[in-house]
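One structure, as structure tokens, below. Some questions next.
Showing just some of the chains, left in place.
Chain IDs A, B and C follow the sequence of writing; residue 1 opens each chain.
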């Protein structure tokens, strides 16, 4: 409704929904959905196919896969293993879509974010549980790993600019130039619009990581163009901006007023006002004190550990055929 | 305005404000204010003097001191030391108000909350930095501490019910009966209504800790009645319930509609509806997905460490005349 | 050889070995051994049956079970699960030996030690992963847990005296009196004599925890006599005192000198001196700078997490028939 008021989301899925709620078809953007009924996992593929579609969506041309699984927030090891298996397949799909051979690959995993800020620690946690192999294969050959194929996995936790004084891009670029992986996989905590998606949604994109993404704000994206090799971004929404809650609440209220049984007359009046006027109203009312405020579940510490483990296991399955203990 | 819709706050100050905004004088409740201009510290004393006042406020009879210092969120060691000095004085005031002699006191500090949930870790962090002396004085006498007076400080971090399977009260009561302190000081992270107060407000109350207080929910209070010795509660708001943000936003919007230049007619309609009708509307619109969601600043990990240190230093100054390294 | 020089060990097994190496039969002490060849787990039961045996061993009358499994230091989840199953059986054996009914039991698990000192964090880590049920059963009845029998599990991490100013015994006694469990299970990190045993040996004793046990030094034991209910102690050696290394090395050297091919004459001389003279020599040479120094493996942080998980799973299997995620 208030399409001019841009609420922050890093999920392509939510970007797409924003338009759907207005019944708008976006040219150059294709949406596909699957549903695994047994496991209650919904997969959405948003394919941004043209520059036009990219412009409308505010996301570059590429494939955005989203897995939504409400039970990801439940500490059930067996279920998480199944999610890891599925996730591992989708990552492979995107890698092969980039004409890379998963069987003979050198990959650098980048754990973005700040280990010391709970909802931003996803990337570092994934790196912590990753089974790195590059140094072993380099030293002893691929047979040392009991692998037929030589997949070299390395990992780095670059830290955030306030800790390093450097752009994440500078660090990643330097390491890529020195160690020459075929592919970068970057893991990041995201901001969503909807609290229902927190810690139970995984987005995989073959377009990398973009400015403004993530819980911390990256000023420069990690993309094939900036880094020099293809970049797959894996993200999990762990926070909603507090301003989003305020915005959504107001939208709900205005919707309700427009169709209210209780306050019917209000709706009649509101309907006479246009989007721009409503937007002005909302903007004015969102408290400036909500700046820098996050909405996050009480047990975020536990949830972010759990989902980071599910992701690192997916990567371990894909690249080393084994899970970390 | 929507006085029937009870938004959660653990601050007596905010409870009082709720009424003021409706221009209601509360009988049995006295409010005093001081302002330290140089240090920008505002002190508010809410004295609930009668059972009637207690009923209206939803807080037991007693003294509630609040220190608000916007700069507490800034990592300035010297400033925090000054806050510690002031805080230490106010704690002493409440102790002496309970006819206890600070110079000859055995005190048990209870660090409430969950060490593994960032905004709930305040209590455990305060206990971590506390200078405990009880075991030394017991073993070597008070002169071992270089103290003229025998102040015995002990501390416990009882954990939360989901970790222990026990009520916090059961643990504290058991320890009090076994070690017989004169006084319990319980530290807890609180929920506030207003994000501006987060991590920059300290409440000290001579009435202890009450059910529903804190980031975690205590089912039983820690009070003189339940514990057996006087209990002073020290709390810092570290979160706002996400539902509060939604509620506030709606109240703002309704206020705005009632007086709006843009949408004047809406206000005219709204004014014809009563509180109960408005309350129904708000209740209906607050998303159930906000349950269990917190609003907290991005750098909460840092902020809670900082303010917990300020509190532990105040206690160290008061009881051991020395600061922990 | 140097039986007068008392090297510190908390393992009954090592205490027993000390005598065996001198070919001494201890009256009142019975030793039984089993070996699970497939899983490479050695079980030793030291039964101290008389006060005389207790005096010689320096350990109270009771049963001391030791599981030694070299592979416990390997991060193999399946293997650790098998160890948990076995361990759970041995704990049950000791509980039933105390005439308690595992099916209808209220148990308080005490995680001894200091969370902030890596090799001393075993107890707190076990408590962290424990599935506590007491509060649920109390609130909703035993059927809420899907259990036929009402086993109430509670847990506490009392901290160490330097943090609390209180004896661990005071805290545990207070909590026991308030919550009235049938049994206390206390988990503690131990000191061993032999680095080979570190993080791969679990001792279970039905006599509780004794003064001088553990990485930190408890001044008062946790026993049926002091606590009021039976206490089962579970311990894992995580350190060797540095002085022990020095002592062992010297013993090795003296042994070697006595039988040396290279330095044969030295042995001839040494053999003319008695135990007391040799002991004086060793005592003099152990550097005072080794006081308070520990020998511990480089990857102790990882190892202590791993074995603590194995123990908490054993307890979860035994008391809640389910494993924590």
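The rule we apply is simple: a residue touches a chain if its C-beta (ideal position, glycine included) is under 8 Å from a C-beta of that chain, and two chains touch if they have at least 3 such contacts.
Computed from a predicted structure; not experimentally measured.
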Entire complex copy count, 3 subunits given: 4
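Rule of thumb we're sticking to: only the chains that are shown with their structure count from here on.
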Subunit A on subunit B, rotation in degrees - Cα superposition, rounded to nearest 5: 180
Distance between chain centroids, defined by C-alpha means - subunit A, subunit C (Å): 46
For subunit A paired with subunit B, centre-to-centre distance based on mean C-alpha positions, whole Å: 36
Whole-Å gap between the CA centroids of subunit B and subunit C: 42
Where subunit C touches two or more other chains, by residue: none
Subunit A contact footprint on subunit B (complex, rising order): 116-118, 120, 194-196, 215, 240, 242, 245-246, 248-250, 252-254, 256-257, 260, 262-263, 265-266, 269-270, 272-273, 277, 280-281, 284-287, 289-290, 292-302
Of all residues in subunit B, those that touch subunit C in their complex: 116, 127-128, 132-136, 152-159, 161-167, 170-171, 173-179
